[in-house]
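Quick one: the structure is below, questions incoming.
Note that one protein chain is taken out, while the other chains of the complex remain in position.
Then we have chain A:
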Amino acid sequence: MCNSFCVSDIAVFEALDAPPSADFYHALRWYNHILSYESTKACLPGVKQPLGKYGPQNVADTTPAKAVEDDDDDIDLFGSDDEEESAEAKRVKEERLAQYEAKKSKKPALIAKSSILLDVKPWDDETDMGKLEECVRSVIMDGLVWGSSKLVPVGYGIKKLQIQCVVEDDKVGTDMLEETITAFEDCVQSVDVAAFNKV
């Protein structure tokens, strides 16, 4: 949770249907403070999450399933969710989603990673491939781990370096990798992605 006023405050605020009693004077002070922002709450930073996501880990969400609404402000890439849902179907769906959220919140958050195989090509058959590999491995980025590598014959005495790496999806992009490696322009002609998979 953030220290400044943000959507998490609103999420909790909305879960309460009346001000806290005066016994909880800190909570009441907070409640009144948030109440004063009533008009601006629509344009707050952050992404609102189900209530269970706030507060201590490993506590199941005991609030009703309505917290798991569809966020209609999303870029609607596919549009037209126009199927008519009966109230019953909707209730069942939301119940299942709530179950899923509860289960999910107990699992440790997985960091999405990809395994990328790069082809790094030299300029000619005289490029020092050892040095080329050294250059590539000297690239250090947060969320990047170099794996094994091998030299693959191309033809006419030219070899390319095939090198594996594992990246955290949110931290390392293929353009970044390509730019950084081709910056060793004395030995690198080009970089291609040979394989790209989920880990």
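In this text, a contact is a pair of C-beta atoms (placed from the backbone, for glycine too) under 8 Å apart; a residue touches a chain by one contact, two chains touch by 3 or more; residues count from 1.
As a convention for this text, contacts and distances are computed from a predicted model.
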Can you pick, from "Elongation factor 1-alpha", "Rho GTPase-activating protein 17", "Defective in cullin neddylation protein" or "ATP-synt Eps domain containing protein", the UniProt protein name of the chain not displayed?
-> "Elongation factor 1-alpha"
Tell me which residue among A:Y31, A:W146 or A:F184 touches the hidden chain in the full complex.
-> A:W146
Missing-chain contact among A:A27, A:M141 or A:I158 belongs to A:I158
Had the left-out chain been drawn, it would touch chain A at residues 70-71, 74-81, 83, 93, 96-101, 103-104, 110, 112-117, 121, 123-126, 145-150, 152-158, 162, 164-167, 169, 173-175, 189-190, 192-199
